[in-house]
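Every protein chain but one is kept in place in this view of the complex.
Here is chain A:
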Amino acid sequence: MIKAILIFNNHGKPRLIRFYQYFAEDMQQQIIRETFHLVSKRDDNVCNFLEGGSLIGGSDYKLIYRHYATLYFVFCVDSSESELGILDLIQVNLLQFVFVETLDKCFENVCELDLIFHMDKVHYILQEVVMGGMVLETNMNEIVAQVELQNRMEKSEGGLSAAPARAVSAVKNMNLPEIPRNINIGDINIKVPSLSPF
(Lines give C-alpha, C1' and ligand atoms only; values in the text may rest on other atoms or scores of the structure.)
Protein backbone atom coordinates (compact mmCIF):
# COMPACT_ATOMS: atom_id res chain seq x y z
CA MET A 1 0.00 0.00 0.00
CA ILE A 2 1.04 3.53 -0.64
CA LYS A 3 0.28 5.63 2.33
CA ALA A 4 1.06 9.05 0.98
CA ILE A 5 2.42 10.81 -2.06
CA LEU A 6 4.06 14.14 -1.50
CA ILE A 7 5.51 16.51 -4.01
CA PHE A 8 7.33 19.52 -2.69
CA ASN A 9 10.04 21.80 -3.91
CA ASN A 10 13.55 22.46 -2.75
CA HIS A 11 12.27 24.77 -0.08
CA GLY A 12 9.72 22.36 1.28
CA LYS A 13 6.73 24.13 -0.26
CA PRO A 14 4.09 21.52 -1.01
CA ARG A 15 3.11 21.26 -4.63
CA LEU A 16 0.84 18.27 -4.35
CA ILE A 17 -0.12 16.13 -1.41
CA ARG A 18 -2.15 13.01 -1.49
CA PHE A 19 -2.70 11.09 1.72
CA TYR A 20 -4.39 7.71 1.54
CA GLN A 21 -4.96 7.69 5.23
CA TYR A 22 -6.61 10.49 7.10
CA PHE A 23 -4.47 13.03 8.87
CA ALA A 24 -5.66 16.37 10.11
CA GLU A 25 -4.33 19.36 8.18
CA ASP A 26 -1.78 20.39 10.78
CA MET A 27 -0.48 16.84 10.97
CA GLN A 28 -0.22 16.74 7.21
CA GLN A 29 1.86 19.88 7.27
CA GLN A 30 4.06 18.45 9.97
CA ILE A 31 4.61 15.30 7.96
CA ILE A 32 5.54 17.38 4.95
CA ARG A 33 7.98 19.40 6.99
CA GLU A 34 9.61 16.38 8.54
CA THR A 35 9.80 14.51 5.28
CA PHE A 36 11.34 17.53 3.64
CA HIS A 37 13.82 17.77 6.45
CA LEU A 38 14.82 14.13 6.03
CA VAL A 39 15.01 14.14 2.29
CA SER A 40 16.55 17.51 1.67
CA LYS A 41 19.71 16.85 3.59
CA ARG A 42 20.58 13.88 1.47
CA ASP A 43 22.95 14.17 -1.42
CA ASP A 44 21.72 13.54 -4.90
CA ASN A 45 24.03 10.61 -5.37
CA VAL A 46 22.88 8.53 -2.43
CA CYS A 47 20.18 5.91 -2.50
CA ASN A 48 16.55 6.88 -2.75
CA PHE A 49 15.24 4.96 0.19
CA LEU A 50 14.75 6.14 3.69
CA GLU A 51 13.83 3.61 6.25
CA GLY A 52 11.69 3.63 9.31
CA GLY A 53 11.02 7.07 10.50
CA SER A 54 8.14 7.50 12.86
CA LEU A 55 6.65 9.69 10.22
CA ILE A 56 3.89 7.61 8.82
CA GLY A 57 3.50 4.19 10.18
CA GLY A 58 6.74 2.94 11.62
CA SER A 59 9.21 0.29 10.69
CA ASP A 60 7.23 -1.38 7.96
CA TYR A 61 7.21 1.84 6.00
CA LYS A 62 9.78 3.32 3.70
CA LEU A 63 10.13 6.63 2.05
CA ILE A 64 10.99 6.28 -1.59
CA TYR A 65 11.80 9.49 -3.34
CA ARG A 66 13.19 11.07 -6.43
CA HIS A 67 14.68 14.47 -6.66
CA TYR A 68 14.08 16.02 -10.00
CA ALA A 69 15.12 19.56 -10.84
CA THR A 70 13.57 21.65 -8.11
CA LEU A 71 11.07 19.06 -6.99
CA TYR A 72 11.02 16.11 -4.64
CA PHE A 73 8.61 13.28 -5.37
CA VAL A 74 8.15 11.26 -2.21
CA PHE A 75 6.16 8.08 -1.80
CA CYS A 76 5.56 6.59 1.60
CA VAL A 77 4.98 2.86 1.10
CA ASP A 78 4.85 -0.28 3.19
CA SER A 79 6.71 -3.50 2.56
CA SER A 80 4.17 -4.84 0.10
CA GLU A 81 5.42 -2.45 -2.54
CA SER A 82 8.50 -3.11 -4.54
CA GLU A 83 11.07 -0.40 -3.94
CA LEU A 84 12.40 -0.41 -7.44
CA GLY A 85 8.92 -0.69 -8.84
CA ILE A 86 7.84 2.48 -7.12
CA LEU A 87 10.95 4.25 -8.28
CA ASP A 88 10.11 3.25 -11.81
CA LEU A 89 6.60 4.42 -11.28
CA ILE A 90 7.79 7.84 -10.24
CA GLN A 91 10.29 8.04 -13.00
CA VAL A 92 8.33 6.66 -15.89
CA ASN A 93 4.73 7.30 -15.10
CA LEU A 94 4.67 10.39 -13.02
CA LEU A 95 7.53 12.50 -14.16
CA GLN A 96 7.33 11.86 -17.84
CA PHE A 97 3.67 11.88 -17.89
CA VAL A 98 3.03 14.89 -15.78
CA PHE A 99 5.45 16.99 -17.66
CA VAL A 100 5.60 15.64 -21.11
CA GLU A 101 2.21 14.38 -21.99
CA THR A 102 -0.35 16.43 -20.21
CA LEU A 103 1.18 19.78 -20.03
CA ASP A 104 2.27 19.58 -23.62
CA LYS A 105 5.70 20.75 -22.73
CA CYS A 106 9.06 19.49 -23.60
CA PHE A 107 10.76 17.37 -21.05
CA GLU A 108 13.71 19.68 -21.15
CA ASN A 109 11.73 22.75 -20.31
CA VAL A 110 10.01 21.23 -17.41
CA CYS A 111 9.53 23.55 -14.57
CA GLU A 112 8.00 23.67 -11.20
CA LEU A 113 5.58 26.38 -12.30
CA ASP A 114 3.71 23.89 -14.42
CA LEU A 115 2.90 21.95 -11.35
CA ILE A 116 2.08 24.96 -9.27
CA PHE A 117 -0.56 26.30 -11.59
CA HIS A 118 -2.13 23.02 -12.47
CA MET A 119 -2.29 21.15 -9.24
CA ASP A 120 -5.78 19.92 -10.03
CA LYS A 121 -4.65 18.46 -13.32
CA VAL A 122 -1.77 16.68 -11.71
CA HIS A 123 -4.22 15.21 -9.27
CA TYR A 124 -6.36 13.90 -12.08
CA ILE A 125 -3.37 12.25 -13.65
CA LEU A 126 -2.31 10.78 -10.36
CA GLN A 127 -5.78 9.36 -9.90
CA GLU A 128 -5.31 7.33 -13.02
CA VAL A 129 -2.06 5.91 -11.72
CA VAL A 130 -2.73 5.32 -8.05
CA MET A 131 -6.12 4.79 -6.51
CA GLY A 132 -6.84 4.53 -2.83
CA GLY A 133 -3.21 3.73 -2.11
CA MET A 134 -2.85 0.99 -4.68
CA VAL A 135 -1.29 1.18 -8.06
CA LEU A 136 -4.09 1.21 -10.60
CA GLU A 137 -2.33 1.29 -13.90
CA THR A 138 1.24 1.21 -15.02
CA ASN A 139 0.68 1.14 -18.75
CA MET A 140 1.60 4.57 -20.05
CA ASN A 141 -0.56 4.46 -23.15
CA GLU A 142 -3.59 3.50 -21.18
CA ILE A 143 -3.10 6.33 -18.72
CA VAL A 144 -2.56 8.87 -21.45
CA ALA A 145 -5.64 7.73 -23.31
CA GLN A 146 -7.88 7.93 -20.26
CA VAL A 147 -6.66 11.32 -19.15
CA GLU A 148 -7.04 12.78 -22.61
CA LEU A 149 -10.54 11.41 -22.98
CA GLN A 150 -11.52 13.06 -19.73
CA ASN A 151 -9.96 16.35 -20.69
CA ARG A 152 -11.75 16.29 -23.99
CA MET A 153 -14.97 15.70 -22.17
CA GLU A 154 -14.32 18.66 -19.96
CA LYS A 155 -13.64 20.85 -22.96
CA SER A 156 -16.82 19.83 -24.67
CA GLU A 157 -18.79 20.60 -21.55
CA GLY A 158 -17.20 24.01 -21.08
CA GLY A 159 -16.31 25.65 -24.30
CA LEU A 160 -18.43 28.45 -25.54
CA SER A 161 -21.57 27.65 -23.66
CA ALA A 162 -19.96 28.14 -20.31
CA ALA A 163 -18.99 31.75 -20.62
CA PRO A 164 -22.43 33.27 -21.32
CA ALA A 165 -23.97 31.11 -18.67
CA ARG A 166 -21.53 32.44 -16.23
CA ALA A 167 -22.13 35.99 -17.27
CA VAL A 168 -25.88 35.60 -17.07
CA SER A 169 -25.82 34.08 -13.67
CA ALA A 170 -23.53 36.82 -12.54
CA VAL A 171 -25.98 39.43 -13.58
CA LYS A 172 -28.79 37.58 -11.91
CA ASN A 173 -27.00 37.22 -8.66
CA MET A 174 -25.52 40.62 -8.60
CA ASN A 175 -25.61 42.07 -5.19
CA LEU A 176 -22.98 44.68 -5.25
CA PRO A 177 -22.72 45.85 -1.67
CA GLU A 178 -22.35 42.34 -0.42
CA ILE A 179 -19.67 41.09 -2.72
CA PRO A 180 -16.32 42.53 -1.88
CA ARG A 181 -14.43 43.12 -5.04
CA ASN A 182 -10.79 43.62 -5.18
CA ILE A 183 -10.08 44.31 -8.73
CA ASN A 184 -6.49 44.61 -9.40
CA ILE A 185 -6.12 46.03 -12.83
CA GLY A 186 -2.61 44.83 -13.15
CA ASP A 187 -3.83 41.33 -12.61
CA ILE A 188 -6.27 41.37 -15.46
CA ASN A 189 -3.53 41.30 -18.00
CA ILE A 190 -2.36 38.07 -16.62
CA LYS A 191 -5.76 36.62 -16.16
CA VAL A 192 -6.85 36.76 -19.72
CA PRO A 193 -4.25 34.42 -21.17
CA SER A 194 -4.50 32.13 -18.22
CA LEU A 195 -8.07 31.33 -19.14
CA SER A 196 -7.03 29.74 -22.36
CA PRO A 197 -6.54 26.18 -21.13
CA PHE A 198 -10.17 25.92 -20.24
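Note that in this section a contact is a pair of C-beta atoms (placed from the backbone, for glycine too) under 8 Å apart; a residue touches a chain by one contact, two chains touch by 3 or more; residues count from 1.
Just so we're on the same page, contacts and distances are computed from a predicted model.
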Report summary line: Among "AP-3 complex subunit delta-1", "CTLH domain-containing protein", "Bms1-type G domain-containing protein" or "GATA amidotransferase", the omitted chain is listed in UniProt as "AP-3 complex subunit delta-1"
Report task. Against the chain that's been left off, what residues of chain A make contact? List them. Result -> 1, 14, 16-18, 20, 22, 24-26, 28-29, 43, 45-51, 80, 82-85, 87-88, 116-117, 119-120, 123-124, 127, 131-139, 142, 146, 149-150, 153-154, 157-158, 162-163, 165-167, 169-171, 173-174, 176, 178-183, 187-188, 190-191, 194-195
